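For this depiction, one protein chain was excluded, whereas all remaining protein chains were kept in their positions.
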Amino acid sequence: MGKLLAVTIIIIAIASAVPFILHTWEPPADISTHGGLIDEQMSDTMIEAGVSFLAAQILLGIFIWQFSKKPSDTGKVKTFPGGAKGLVIAAIVLVGVEVLALGAFGSKAWAAVYFTPPAPDAMPVQVQAGQFAFYFRYPGPDGKFGPIHPEMINEGNQNLFGLDPANDVESRDDIVTAEMAIPVNKEVHLLMHAKDVSHSFYVPALRIHQDFVPGLDLSVHFTATKVGQYEIVCSQLCGLGHYNMRAYLKVLSQQDFDDWLKKQQAAQ
Amino acid sequence: MATTLPPPKIEILPVPDRSGNGHVGGGQNLIPDVANLRVAQQYSPPASSSAIWVGIAAICMSFAAFTSALIVRQASNDWRHITLPSVLFLSTLLLLASSVTLEVARRRVASYMLGADSNIASPRLWLYLTLGLGLLFVAGQYMAWLQLRSQGLYLATNPNSSFFYVFTALHALHVLGGLAGLLRAIRKLGNATLRRSTLNATAIYWHFMGVLWIYLFLLLWLKI
Amino acid sequence: MTLKHICLAAAATLAVVTMTAAGPGSGTISGKITYEGTPAKQKPIDMSKEPSCAAKHPTPITTETVVTGPGNTLENVVVYISAGAPDEAAPSTTADFDQKGCQYVPHMLAFQVGQELKIANDDQTSHNIHPLAKINREWNKSQPPGTPPIIDKYDKAEMIHVKCNIHPWMSGTFAVLKNSHYAVSDKDGNFKLPNLPPGKYTVTAWHEPDQEMTQDVVISGGENKTVSFVFKLKPY
Partner (left out) sequence: MHETSAAPAVVHGPPTTFLSKHVFSLDHKVIGLQYYTLALFAVVVGMVLSWLMRIHLGWTNAAIPGLQALSPNGAPGGVMTPEYYLQLMTMHATIMVFFVLTTAPFAAFGNYFLPIQVGAEDMPFPHFNMMSFWTTFTAFLILVTAFFVPDGPPLAGWTSYAPLSAIGKDAGPGQGTGQVIWAAALGVFCIGQLLGSLNFISTVLDMRTKGMTLSRLPVTCWAWFITSCMGLTAFAVLMPATILLILDHVAGTSFFVPSGLVLNDQLVPHSGGSTLLWQHLFWFFGHPEVYIAIIPGMGIVTHVLITNMRRPMLSMKAILYSMWALAFLSYMVYGHHMFVSGMNPFSSLVFSFPTLMITIPSTVVVLIWIGSLYGSKLRINTASLFALGFISMFVSGGVSGFFLAQPSIDIMLHATYFVVGHFHMVMGVAAMFGIFSGTYFWFPKMTGHMMNETIGRIHFWLTFIGTYCIFMPFHYLGWAGNVRRYAAFTDDFLKPLIPVHQFITIAALFTGAVQLLFLYNLIHSRFRGPAAPANPWEGTSLEWIMPSPPPWNNFGGKDPVVYHDADQYGVKTASGADYIMQNSPEQALATSEGD
């Protein structure tokens, strides 16, 4: 029985690792300028974690195989060579160094996303998350976002940001859309606003993931490097429609983007 | 690595025979054959003396959490400072006084148990006195709420009043617990089953209530 | 029982019939709803969030807060007798409310207190129906595709705004009314309240979100009264 357990553990361990080794399931290909560091970090961690996972499981298996008691066994119990000290030191030194290294390199990737200010010429886009859709706002020719009047928000007539063009001049040329389009290779400064509860702005392909915090407007900035259509999904439980809260991100050439923006403006 | 110490010395104390039909005393409910407090002191086994400190630790933790909430909430722009009802200063004094009377009571009980004093009435009196002051304190808190209400400050009026009601109400609840403890001590004193550890624990808790109140009072009083 | 009694009975019956049923001598109120001023611009709805619905609208639909017709006519105005007519028991017919292509059909649904309301989902996606009732009981239920229709009824008269949170642009109105004398203006703004026994009535026209106009009308015998309402609309 012990031998069987040993074999099972080892087989399961290896089988579990196979899909990762074969890259059966992969995150969407990275289309951001900062994502490289993150992917690197992920694969490094995968190697370290994978090795320690297999090592531990296989060692466990081997010892179970070897020392599960046979009826005839009347020998003495033996102690692991080096006793506990060796193991403890190994754990502290090896794992300590390993995790410190991971932490250090990891913070580089993190800093690349969060500790760099957006470029001054970054294109501002506002995203508002609400149950259960994202809506986006472009400042229009005047480059200014009109103020949001929560009491005026009305989805029935699509006044999604609670704009008051009658009184706010800045609001008149604001462009509100249900899908997000950005020009390729141009930095975007995304201003995040939550209409009701917590949501999250998760674009796997962009390697961007940030929660919306009601009452606290955050912002992230990124640059997309590949033309195409990607999905923005909500990853923070926000209610019954959470699973269906998404928008499409269109990365367009500058030309196409300008056309798109004109088209949207006409529709306002 | 396997620690095998030499067997410790065992001294056998006089034990009431417990092999009988099973009604045994001790611990929480020791009724000595002779209803005599001194016997109770001698025979009742030591109860847990750390428990009270463990409980206090838990209470501290809770109010630490509340405090952090208060500090976070104070940062928001809708925080209004409210002037505390004047009655609170009075009730604070009452609570401090009750701690003093309880200490006196404790000494009286001790001297009674040691036989120095054969009169059980005076310790009981001092305990009742503490009880009365405690009740007055709770009444004072209630009056404080009435005062706030008359100023139109309700639980949801603004964050500051919310915290005031939450803090005072929860503290008052804990004080009521302390009062129950006092009553229990008085009862046990009555039928000669009071153990000093019980009284001590009650006293420690009661003093802690005072300290906790001062802390909360300052927290609400001072602008942080 | 004498002949006299029978005659009286017959007369009484006849009287009752003429009072209630659409017999001779019952009048009709009809008319046109128009507006003055500039109606709010109706914005196109981008359904890209829900591809299965977007596919059903080659040209994107617009919002329906103000639906106008040629000659400043106004659609989706509910016209009903707010006073003068007795409350009536609910009819056996159901009021049908469909969700087609992530849009409410009809946008404005008028029905009677106690009448059975039948909500169906023709889409390939889950909707949640959320009538924001204030007087009646508020509820909020999802309806996955292929599930049986939701059956409900309201026991108090109220204008109820209906929305779907999963598809925030979906917006409609339940007009729950006390009697059967109501109509919703068509795309030419026309409405017709037939079978009104003689009497003095208050006619109310209601347009979302909360615009209301009333007129008093007296019906004597089988006449046709024409009433028209003019709503003032603002661009914002």
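Note that the chains take the letters A, B and C in the order they are written out, and that residue 1 is the start of every chain.
Rule of thumb we're sticking to: contacts are C-beta pairs under 8 Å (C-beta built on N, C-alpha and C of every residue); 3 or more make two chains touch, one makes a residue touch a chain.
These numbers were taken from a predicted model, which means no experiment stands behind them.
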Q: Please identify which of the visible chains the hidden chain touches across the whole complex.
A: A, B, C
Q.
Of the residues A:Leu102, A:Ala122, A:Leu191 or A:Leu261, I need the one that contacts the missing chain.
A. A:Leu102
Q: Could you tell which one of C:Gly37, C:Pro60, C:Pro91 or C:Pro144 touches the chain left off the display?
A: C:Pro144
Q: Kindly state which of the options B:Ile82, B:Val166, B:Ala192 or B:Leu219 is in contact with the chain not pictured.
A: B:Val166
Q | Touch residues of chain B, complete complex, unshown partner | A | 1-5, 7-8, 10-13, 15-16, 18-19, 22-29, 45-51, 54-55, 57-59, 61-66, 68-69, 72-73, 75-79, 155-156, 159, 162, 166, 170
(Q) Contact with the hidden chain only, please: which chain C residues? (A) 125-126, 128, 130, 132, 138, 140-148, 150, 161, 163, 165-166
Q. In the whole complex, what residues of chain A lie against the chain that is missing from view?
A. 1-2, 5, 8-9, 12-13, 16, 19-20, 24-28, 37-38, 41-42, 45-46, 48-50, 52-53, 56-57, 59-60, 63-64, 66-69, 73, 75-80, 83-85, 87-88, 90-92, 95-96, 99-100, 102-103, 106-110, 113-115, 130-131, 150-151, 153-156, 162, 194-198, 200, 202, 204, 207-216, 218, 231, 233-244, 246
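The rule is short, and it goes like this: only the chains that are shown with their structure count from here on.
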Q) Which chain is most remote from chain B in terms of Cα centres? A) C
Q: Count the C-beta pairs in contact for every pair of chains, then give the pair with the highest total.
A: A-C
Q) Using CA atom averages as chain centres, what separation in Å is found between chain B and chain C? A) 67
Q | Whole-Å gap between the CA centroids of chain A and chain C | A | 48
Q. What part of chain A is in contact with chain C in the complex they form?
A. 130-134, 155-158, 160, 164-166, 177-179, 239-241, 244, 246-248, 267-268
**Q.** Parts of chain C lying in touch with chain A, wherever the complex brings them together
**A.** 40, 42-50, 63, 65, 125-126, 128, 142, 161, 163, 165-169, 171, 208-209, 235-236
